[in-house]
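Only one protein chain is missing; all other protein chains are in place.
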Amino acid sequence: MRGWIRIAVALASGLLVCAEAAAQAACPVKIGGVLPLTGSMAPITKKIAQAAELAIDHVNQGGGIKGCPVQFILRDDQGQPTVGVDAAKYLVEVERVPAFTGTISSGVTGPIISSVTAPSKVVQITCCSTASPFTLDGRSAGYFFRTIPTSKTQAYATASETTKRGLKKTAVIYVNTDFGTDMLRFYKAALTKLGGEIVIEVPYNDNQASYRAEVSKALAAKPESMLLIGFPKDAVTIVREWLSLGGPRTIALNNSMRTMDFVNGVGAKFVEDFFGMDNAQVAGPQVDAFNKAFEEKFKADSKGPGVHTQYDALMVMALAMNIAKDLTGPSIKDAVRLVHAPNGTPVGTGPGEFKKALELIKAGKPIKYFGATGPIEFDANGDVTGPALVWKVKDGQIVTDRTITIEEMQALFRRIEN
Amino acid sequence: MTGIFSYLVFFACVVLIFGVLALGLNLQWGFTGLFNAGIVGFYAIGAYTHAILTAAPQPQYLGNLGLPWIVGILAAMAATALAAWVIALLTIRLRGDYLAIATFGIAVSIQLVALNWEALTGGSQGLSRIPKPLSGVFDTPLAFNLWFLFLLAVIVGGIYVALERILRAPWGRVLRAIREDETAAVALGKSARRFRLEAFVLGSMLMGLAGALYVSFIGFVSPFDFLPIVTFQVWAMLIAGGSGNNRGALIGALVVWGIWSASGIAVTKVVPPSHAAQGAAVQVILIGLLLILVLLYRPRGLAGEAAVVSRHAAD
Partner (left out) sequence: MIGQALADGVLTGAIIALGAIGVSFTLQIMRFANFAHSELLTWGAYLALVFVGFAGPGTPTGPLSFGWQLIAAALFAAVLTGVVAWIVDSLVFRNLRRRGAHPLTMVFAAFGAALVMRNVVVLFWGHDSHFYTRELQIGVELLPGVRMLPDQIFILGLTLVVVVSLHLFLTYSRTGMAMRAMAENPQLAQVCGIEVDAVMRWTWILSGALAALAGVFAGLTPQLHPEIGFNLLLALFAAAILGGTGSLAGAVIGGLVVGLAENLSVLFISAGYKTAMPFLVLLAVLLVRPQGLFGEKQ
């Protein structure tokens, strides 16, 4: 046994030393990533990881960070907090990443913030973790940002759309995680203020073979519409069982369902009366450029939860790292908000725009980044607000029904919170 | 080199926390033959008790009393011991694999209570800003982690010594006698049931302690920390290290967590990010294969010495 132990220790030391030695050199600049590549989130993470890869490609094609190429080191958190924390700690200490992106589940993001990001003062930008307390209660000491609005935006917008369409007696079926309960809480607050009515709230634990029990319970309250908060795979089961059991076809969905996986899973001809919300990817040349680049590289549709926000998270990180005077945590943290300076020259997505941004930065001029999700402007807490959009399915395609501009959103916020 | 050192200190802390779990399991399985598949449930009770008592007060939660660290630790152990006692009373009569499923189900139920009872446990959002002991004094990550490693080493060392003592003392000898030949032990007037109960409670208390240590190390707790995979990991650690053997429990914790961690690192070195998803699947397959290999070629575990108790006693 002694022999095996010696070999194992030698191998492990070798791995670690190589990693750290490489980390000492100035180039390449490493960026870390922690995502649930395996586990229950895996189906949606695949495209998110692809978006990350695209961003790194564009950054490298556009000139890299401080003249160095960028190396992206992506680790799997397996959906388990301890594994995620270990991965983040490794990236920060051994690979010495100046910044990293991650992760999705707040059960994993939370411990990473409290045991790695805040103590080690390293910038973390997440594409997808929406639990509101992370930015609001000061635990991250300002080092945590997200390119996705918290559930508040989506929930308020959904409530507004629900009342606008005159939907009554809504049954809410929601995934029993921080994401689901967060959304539900904001939705309920908003809907009550706006005059709607929730007849029943039914949580569901994910990864079950059947949701007939939950669906039957919701149907027993005789609803006229349904709000489904969750993720595509289980949502397909729930919606199919709902429709089969005779549930009303007016179904509101959250942003994760805005993907062809969901539409095809349920069947395009059955979803005509559904509508969904999303944080608006403001239509525009930057968004189109991103969609096109994604589709070209991966031969797949760019729609899906987290795809655009992940791209933006990494682009913002790369821009901030170029603006920052050095690659230490505090400098990068301060530079993040300069990515969208009020008087800056607009720069968009793609390698060409990134190159343009680098030239402006070199000349000391401010930039204003418009990404795959529109203008990325972080508030004092590290959150973004944004416009919202209402989507639906027409002739088998996901189309935007209408957009809710930032001004309308802000008016809505004021109305609900006062 | 400070980077690697800093990471290793952190890694060692996690290993020691797992080590406490494995030592608790060893007492239940290695020395008493109780197939506890609900480890993560006791881990959760300890963790949440500590969190609820020590976290800073917030209006929407029932608990969050802001009490000192040591109170949280002791309360965690007490709460877990109490829960274990009740659970043992209900399940101790069950034969091996039935006990496993029963304890598994109890752990699942505990996790669901943590998930659903928002007012007490924070629900799916979890509880945050759990104070780390003496974090005011040791204010850099490396300093704090070193101090915590020292604390853990003292605690684990203490537990190890205490366990070795107890197991060589009369109580431990009766336990082994019951394992080796229950009929004879009972004939001599020893209540097998009582000893099993005590071993179960004591082992679970250690698991609760591990939970409290974990949350005071990380500073955050949520129901997602207590999924069945943790139970599986601790079992793997005990089996790989050698059950019936306290040193084996600790070695197993190091080896299994080391494999888990290193396989993740290795995947990033070998597989480009574009294939990260397949790489991750391969990592999981590797972990599975490694476990099978250890079982096939070193069935008594890596610590390799003669188990203190005969293996046949479990059937």
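Chains here go by letter, A and B, matching the order in which they are written, and residues are numbered from 1 within each.
Convention: contacts are C-beta pairs under 8 Å (C-beta built on N, C-alpha and C of every residue); 3 or more make two chains touch, one makes a residue touch a chain.
What you see is a predicted model, and the numbers here were worked out from it, not measured in a lab.
Enquirer: Using the touch definition from the top, which of A:S13, A:Q208 or A:Q397 touches the missing chain?
Expert: Considering the complete complex, A:Q208 is the one touching the chain left out.
Enquirer: From the list B:F104, B:F220 or B:W260, pick the residue that touches the absent chain.
Expert: B:F104
Enquirer: So that we can see where the missing chain sits, which residues of chain B does it touch?
Expert: Residues 29, 35, 90-91, 93-98, 100-102, 104-106, 108-109, 112, 115-116, 232, 235-236, 239, 243, 277-278, 281-282, 284-285, 287-289, 291-292, 295-296, 299, 311, 314-315 of chain B touch the chain that is not shown.
Enquirer: Mind listing the chain A residues that contact the chain we can't see here?
Expert: 40, 42-43, 46, 176, 202-205, 207-210, 212-214, 216-217, 219-220, 233, 236-237, 240-241, 243-246, 261, 265-267, 270
Definition applied: only the chains that are shown with their structure count from here on.
Enquirer: Let me have the rounded angstrom distance from the C-alpha centre of chain A over to the C-alpha centre of chain B, please.
Expert: 33
Enquirer: Using the touch definition up top, name the residues of chain A that touch chain B in the complex.
Expert: Those residues of chain A that touch chain B are 1, 4, 8, 11-12, 15-20, 23, 33, 35, 37-38, 42, 45-46, 49-50, 52-53, 56, 72-76, 78-83, 85-87, 89-90, 93-94, 96, 105-108, 110-111, 113-116, 119-120, 131, 133, 137, 139, 176-178, 180-182, 203, 205.
Enquirer: Touching residues of chain B toward chain A in the complex: what are they?
Expert: By the definition above, chain B touches chain A via 1, 3-4, 6-8, 10-11, 14, 112, 115-116, 118, 123-126, 128-129, 140-141, 144, 217-220, 222-225, 227, 229-230, 255, 258, 260-262, 264-269, 273-274, 276-277, 279-281, 283-284, 298, 302, 304.
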